[in-house]
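Here the complex is missing a single protein chain, while all its other protein chains stay put.
On to chain A.
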Amino acid sequence: MLELRDLDVHYDGVHALRGLSLTVGPGEIVALLGNNGAGKTTTLSAASGLVRPSGGAVTFDGRDITREKAHKIAALGLVHVPEGRRVFSTLTVHENLQLGGYLVRDHAEIRRRVDRVYDVMPRLAERRAQQGGTLSGGEQQLLAIGRAMVTGPRLLLLDEPSMGLAPLIVASVMETIAQINAEGTSVLLVEQNAVAALKIAHRGYVMENGACVLQGSAAELREDTRVAEAYLGG
């Protein structure tokens, strides 16, 4: 449903993506692995309209969105959860979630979706009146994902959801992502924590210097010695 073809991105004089191609199919979790600076975040930003590619094409459900504006892309159901969670710090948990429903005109529908997030993430329900900035790192990550869920995405772009979280919390965040996927939302998951990502992903790509150097099923990537050496600490 998402296809990036021969994508080139330059910014601030850096050639951040060099002919990157990848696809995400319906119902899939696809992991995008690689070291710092490999271009993973740029890939997501190019897909969601935050940066303009200088070459190549982005299509979503067969529609060319290469030069579409970010807020229009979000409206199509391609929703980017940025790195560092980016929770609105002085808005309450509840207001953060309501903002996810910005494009939904039907109040009852927004309420239904927000309640659904509270069902999946009971910790957020307990803290609904608290300011977003006062939550712990793991809770903020859940809030960022929950807020994106309220938009009604068909494909979620998640950027380093495990960043800065304790291993136990990482496991629970990954479990939540798998659960969201099981209910029908596709996921493109950028991670440095390859072990955690490959546990829930169906397929994966490995990036280096702005291009894809390796791809395969999650099982293949787990077995691949190059991946093991570089990212799995083996």
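Assume a residue touches a chain if its C-beta (ideal position, glycine included) is under 8 Å from a C-beta of that chain, and two chains touch if they have at least 3 such contacts; residues count from 1.
In the analysis below, contacts and distances are computed from a predicted model.
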{"item": "Hidden subunit of the complex - UniProt protein name among \"Acyl-CoA/acyl-ACP dehydrogenase\", \"Branched-chain amino acid transport system permease protein\", \"PQQ-dependent catabolism-associated beta-propeller protein\" or \"Serine/threonine-protein kinase RsbT\"", "value": "\"Branched-chain amino acid transport system permease protein\""}
{"item": "Residue among A:N36, A:T90 or A:T225 that touches the chain left out of view", "value": "A:T90"}
{"item": "Identified contact with the non-displayed chain, of A:A70, A:I169, A:V195 or A:A211", "value": "A:A70"}
{"item": "Contacting the left-out chain in the complete assembly, out of A:T41, A:Q98 or A:S186", "value": "A:Q98"}
{"item": "Residue touching the undisplayed chain, where the options are A:S21, A:N35, A:T59 or A:Q131", "value": "A:Q131"}
{"item": "Positions on chain A where the hidden chain makes contact", "value": "48-50, 69-71, 74-75, 79-82, 86, 88-91, 95, 98-100, 102-103, 131, 133-137, 140, 147-148, 151, 164"}
